[in-house]
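One protein chain omitted, others in place.
And now, subunit A:
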């Protein structure tokens, strides 16, 4: 399973790309493979406030619905509306086209609790 350099990771299998005071969030390659064929996403609204650990997006595969959790606290600055018509992009391209939301950070110190690529690699190998 691909783990990318230059990203941070949560133990709930989200990746985070930090750019200034914003974080782009998606699910990892490992997570999309676990979910199987993704056929629907329920996205939040721009402007919604989220707390770290909140379920923010429902990702539905053929067989089940799963939550993606917010790895940080803040407000939703952008959502990937393209996923409404092409949810399978999360399977095909989890780190680029399959991004989920951009969150404006409330507390940048929360980033320190996230995992490095090496730590995340170790984490999924243990799962």
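Basically, contacts are C-beta pairs under 8 Å (C-beta built on N, C-alpha and C of every residue); 3 or more make two chains touch, one makes a residue touch a chain; residues count from 1.
Note that contacts and distances are computed from a predicted model.
Per its UniProt entry, the chain excluded from the display bears the name "Aminomethyltransferase", taken from "RNA polymerase sigma factor", "Aminomethyltransferase", "Sugar ABC transporter permease" or "Pyruvate dehydrogenase E1 component subunit alpha". Across the entire complex, the residue among A:12, A:42 or A:93 in touch with the chain not shown is A:42. One chain is missing from the display, and on subunit A it is touched by residues 36-37, 39-40, 42, 58, 60-65, 84.
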